[in-house]
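Please read through the structure below; I'll follow up with questions.
The complex appears here minus one protein chain, its other protein chains still in place.
Labels run A, B and C following the written order; every chain starts at residue 1.
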Amino acid sequence: MKARVTVTLKNGVLDPQGKAIEGALRSLGVAGVESVRQGKVFDVELSVKDKPAAEAALKNACEKLLANTVIENYRVEVIG
Amino acid sequence: MKARVTVTLKNGVLDPQGKAIEGALRSLGVAGVESVRQGKVFDVELSVKDKPAAEAALKNACEKLLANTVIENYRVEVIG
Amino acid sequence: MKSAVVVFPGSNREGDVARAIELTSGRKSEMVWHADTSLPKGTDLVVLPGGFSYGDYLRCGAIAARAPIMDAVREHANKGGLVLGICNGFQILCESGLLPGVLARNAKLKFMCREVYLRIERSDTPWSRRYNAGAVIKVPVAHGEGNYLADAETIARLEGEGRVLFRYVSPEGKLDPAWNYNGATNAIAGIMSEKLNVLGLMPHPENHVDPAVGPTDGRGFFESIKAALEAA
Partner (left out) sequence: MIRNEPKITPELVAQHGLKPDEYERFRNLIGREPSFTELGIVSAMWNEHCSYKSSKVHLRTLPVSAPWVIQGPGENAGVIDIGEGLACVFKMESHNHPSFIEPYQGATTGVGGILRDVFTMGARPVACLNALRFGDPSHPKTRSLVAGVVAGIGGYGNSFGVPTVGGSIGFHSRYDGNILVNAMAVGIAKTDSIFYAKASGVGLPIVYLGSKTGRDGIHGATMASAEFDENSEEKRPTVQVGDPFSEKLLLEACLEIMRKGCVIAIQDMGAAGLTCSAVEMGAKGDLGVTLDLNKVPTREEGMSAYEMMLSESQERMLMVLKPEKEKEAEAIFRKWGLDFAVVGHTTDTLRFIVQHGGDEMANLPIKELGDEAPEYKRPFTEPKKLPVLDPASVPAPSSIGDALKKLIGSPDLCSKRWVWEQYDHLILNNTVQRPGGDAAVIRIENGPRALAMCTDVTPRYCEADPFEGGKQAVAESWRNLTAVGARPLAVTDNLNFGNPERPEIMGQFVGCVRGIGEACRALDFPVVSGNVSLYNETQGRAILPTPTIGGVGIIEDLGKSASLAFKAEGETILLIGETKGWLGQSSYLATVIGKEEGAPPPVDLALEKKNGDLVRALITGKLVTAAHDLSDGGLLVALAEMAMASGIGAKLDAPPAGLPAHAYWFGEDQARYVLTATPANLAAIEARAKATGIILTRIGATKGKELTLPGEHPILVQALHALHESWLPAYMAGPAG
């Protein structure tokens, strides 16, 4: 099965990289950008056969490693 | 408007990060993970009012900065 | 003084710190492999050295923080043993929960190797007894992600409990954004655990200990640790 995990910064956590990208976009003349926050995606291939098992494995992966839950949220999406 | 830009590695491009994460998940005993490829997301707030304008601005941002089109693909999704 | 330096795949300053310890204490350190599950018997000091453990892929220090040896390190810390994390080691300590907060990308987003000035906030710790409180030392940094961040509550607690040991300052010892190169909250360069026995810092005192190579402001740091262990 294929799945996508998205990890984003919690609200209120500073994101210097996002800020810098914002500034860079502005100086490149890309109009209309108010704010940018950067996160990560993980495209995962799983050997498990059903959706609940995949979701459970990925939740486990997020809690154990993929996200730093002090500052990050995660979302798991099994694509099929 | 809010939008999400997802930047992922092109097929076949080596992903050292994904490879290391794969190995770590395996040694943490997270079962069933076959492969991991890492990408980025950018959550963007835009001051433009309509969807086509937002899409155009973000495509421009990707080509100029957010994605390294030599090795990465990008996808723009305007959420509303 | 018996020190153990933990080597993760991708660590690269383990030799520098072991050399600094030997130069200042006369004692060799033992190198401990990340896949081991126990520390050498009688270890007083555990060092998590600088480098790019696991390539710093995912998040700096994240994968190393979950390595098999880390349970033993945690146990050592819980018993009050000294644990020192330098640079990547600091990142690993934060990722493992032994210290609060995170080390984000430098404000200017670039890797930076240069000398910085650090103010030593207190001298009554195992890490700083050979310095006077308020003293300013010059040591190098070499990192891309050393911008210390934590929520307001955590920062207030760290400050309130006197757990900030090092701050980036001007050569005169003044707080000044121009000298806080990585943009760290409150110019924090190093923090300690509640019992002061776990220290994480971004700069590399181990690279300023040898008069044959350069300045020696970092010697006092290692001499402090030695003195603390001898006194214990």
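FYI, a residue touches a chain if its C-beta (ideal position, glycine included) is under 8 Å from a C-beta of that chain, and two chains touch if they have at least 3 such contacts.
Bear in mind the structure is a predicted one, so any value in this text is a computation, not a measurement.
Within the complete assembly, C:112 is the residue of C:112, C:135 or C:227 that touches the hidden chain. Screening C:15, C:81 or C:173 against the full complex identifies C:15 as the residue touching the chain left out.
The chain not shown here is touched by just one of B:12, B:29, B:52 or B:80, and that residue is B:12.
Shown as candidates are C:54, C:90, C:166 or C:222; the residue that touches the absent chain is C:54.
Residues 9-10, 12-13, 15-16, 19-20, 50-52, 54-57, 110-114, 140, 142, 144, 204, 206-207, 210, 212-214 of subunit C touch the missing chain (whole complex, contact as defined above).
Residues 10, 12-16, 19-20, 23, 64-65, 68-71 are the ones on subunit B that touch the missing chain.
We adopt the following convention: only the chains that are shown with their structure count from here on.
Rounded to whole angstrom, the centroid-to-centroid distance between subunit A and subunit C, based on C-alpha atoms, equals 29 Å. Between subunit B and subunit C the centroid-to-centroid distance comes to 33 Å (mean Cα coordinates, whole Å). The set of subunit B residues that touch two or more partner chains comprises 21, 24, 28, 38. For subunit C, the set of residues that touch two or more other chains comprises 58, 63, 66. Looking at the complex, you find that subunit A touches subunit C at residues 12-17, 20, 64-66, 68, 70-71.
Here subunit A touches subunit B in the complex through residues 6, 8, 18, 21, 24-25, 28, 30-48, 53-54, 57, 60-61, 64-66, going by the rule given at the top.
Considering their complex, residues 58-59, 62-63, 66, 95, 102, 104-109, 147, 149, 151, 183 of subunit C touch subunit A.
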